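In this view, the complex is presented without one of its protein chains, the others remaining in place.
Note that the chains take the letters A, B and C in the order they are written out, and that residue 1 is the start of every chain.
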Amino acid sequence: MRRLLAPVLGLLLLGGCASMEPAPHCDMSRISGQRDLVPGPAMVPGESSPLKEMPMNSVNITDPAIMNKLYVRSIAARRTATGTVEVVAQVVNCTDFQQTAEARTQFYDSTGVASEPVSAWQRLHLSPRTSSAYRELSMGDKTVDGYMIEMRETK
Amino acid sequence: MRRLLAPVLGLLLLGGCASMEPAPHCDMSRISGQRDLVPGPAMVPGESSPLKEMPMNSVNITDPAIMNKLYVRSIAARRTATGTVEVVAQVVNCTDFQQTAEARTQFYDSTGVASEPVSAWQRLHLSPRTSSAYRELSMGDKTVDGYMIEMRETK
Amino acid sequence: MRRPYALSVAIAAALALAACQRVDNTAGAPTVYIDPGTSGPVKGVGIESQDVIAMTDQMLRDMLSQPRLANAAMPPNVIIDSEYFHNESSSRLNKNSITDRLRVGLNRAAAGRMQFVGRHYADMVAKERDLKRQGTVDKATLPAAGAQKGGDYRLGGRITSLDSRDPKTGMMQRYNQIIFEMVDLETSEIVWSGIYEFAKAAQDDIIYR
Partner (left out) sequence: MRRPYALSVAIAAALALAACQRVDNTAGAPTVYIDPGTSGPVKGVGIESQDVIAMTDQMLRDMLSQPRLANAAMPPNVIIDSEYFHNESSSRLNKNSITDRLRVGLNRAAAGRMQFVGRHYADMVAKERDLKRQGTVDKATLPAAGAQKGGDYRLGGRITSLDSRDPKTGMMQRYNQIIFEMVDLETSEIVWSGIYEFAKAAQDDIIYR
């Protein structure tokens, strides 16, 4: 029985390697297809902007080194008890390796102007194939109307 | 099957790599096309000015070394609680490298004359592909009617 | 042969022209200034500028989301200094770097939601009050106050560390833990607290002072 079982198990394992990759699976080609760049604000009135950037209230992975390694699963924003804004982004490490990234948030007012100093870079230790939360709070309360999270690899 | 798949996958990856450049994307040819130089004040009345310069209330990147690296996304000016003027310029680093720039602001009165000493050069540490805010305050209140921001590379 | 050559020159020129208007994706000029919010060229296991900046930024944003501190009917009087902030770690640093940055950042961000008492300037204020009351100087423009402001809350905290070193490889590992607490100065209740912790591993050869 053992003799017979052994090779079968081996085959199964082999088959498992091809299909049984641990979750999460990130389909980077579809992620890039879903990425939506919007024109930045145009400096010359009446003309379109020469800048394409991430839309407001999103996470911008600015570093090509981690662009195809991490995936931002969700972003949420809510008001705290004092009226400041809390943003939470769920970041998935799609690789089988430890990754270290850092993120910061710039909060904007309703006219699109930076309403307070940008937050300090906050480190995230991303274990292989895990999902981690990045959390940042605004300083201002009523002045805050939008945000932009920037993420880069820690060096 | 494997043999066939491999090159196709390679092609797909190549396609993905080409299009998946991190945001923001700066179209420098359009930026230079949109740059609008206006005649400076003429010394001889009735004659046109031999000087072409950036219009008032704009950011003038004076350094060829960073001209095609940085892009000024937006400028805003507002009065503070004491009536002085605050200008905020959002500067995008279009490159994949750390850049260090510095900027200063000259405030002008309604007749176009410099109304106060120019501000000191203020450094900006621009992480790759990130957007940073340059912020300057005027000294005078009612005397200020316009401004001109100059930006150069820190050496 | 001639035509294609001329053509290629023209193409090269056109390309160069177009290249001028593309992003010049190269590194900038070297400068002695570095971003204090990012690890610099000298990296060790101690507390460095990016850690000071990150911890104070995180703490002040967190305090501003605490209703008892940032949303009270009367803005509370807050004392933030290094008097009760102890460094028990093996990192050499001026703890004022942390408490000063926290106080200034919070004062600027609070915009009136809290009031800050400069207890570390009590001596300066007492001297001037004496001079005014003795008549050596006049009363200036602000109304006289009965006494200096008392505090509602005061910052306490501690820096601790846990070091381990492999003498064979010279590899050093340090776990740094910094805690911040706001204490009610009547009841000694801890009304807010925050923690910032990080670990680093590096060759043990950076000298801090």
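What to note about this one:
The rule we apply is simple: a residue touches a chain if its C-beta (ideal position, glycine included) is under 8 Å from a C-beta of that chain, and two chains touch if they have at least 3 such contacts.
It should be emphasised that the depicted structure is a prediction, and the values quoted were computed from it without experimental measurement.
Contacts of the undisplayed chain with visible chains (whole complex): B, C. Of the listed residues C:R22, C:K139 or C:R165, the one in contact with the hidden chain in the full complex is C:K139. The chain that is not drawn here is touched, among residues C:A27, C:L162, C:I190 or C:I206, by C:I206. Per the touch definition above, the residue from C:Q115, C:T160, C:Q177 or C:S193 contacting the chain not shown is C:Q115. Residue C:V104 is the one among C:A72, C:V104 or C:M171 that touches the chain missing from this view. What chain B contributes to its contact with the hidden chain is residues 80-84, 86, 116, 119-123, 136-140, 154-155. Summarising the interface, chain C meets the missing chain with residues 31-36, 40-42, 44, 46-49, 52-53, 77, 93-94, 96-97, 100-101, 103-105, 107-108, 115-122, 124-125, 128-129, 131-132, 135-145, 148-149, 205-209.
Just so it is clear, only the chains that are shown with their structure count from here on.
If each chain is drawn as a node and touching chains are joined, the picture has every node linked to every other. The angle of the rotation carrying chain A onto chain B, fitted on C-alpha atoms and rounded to the nearest 5, is 15°. Inter-chain centre distance (chain A to chain C, centres taken as mean C-alpha positions): 26 Å. Mean C-alpha position of chain A lies 27 Å from that of chain B. Residue positions of chain C touching 2 or more other chains, listed in rising order: 37-38. Not a single residue position of chain A touches two or more of the other chains.
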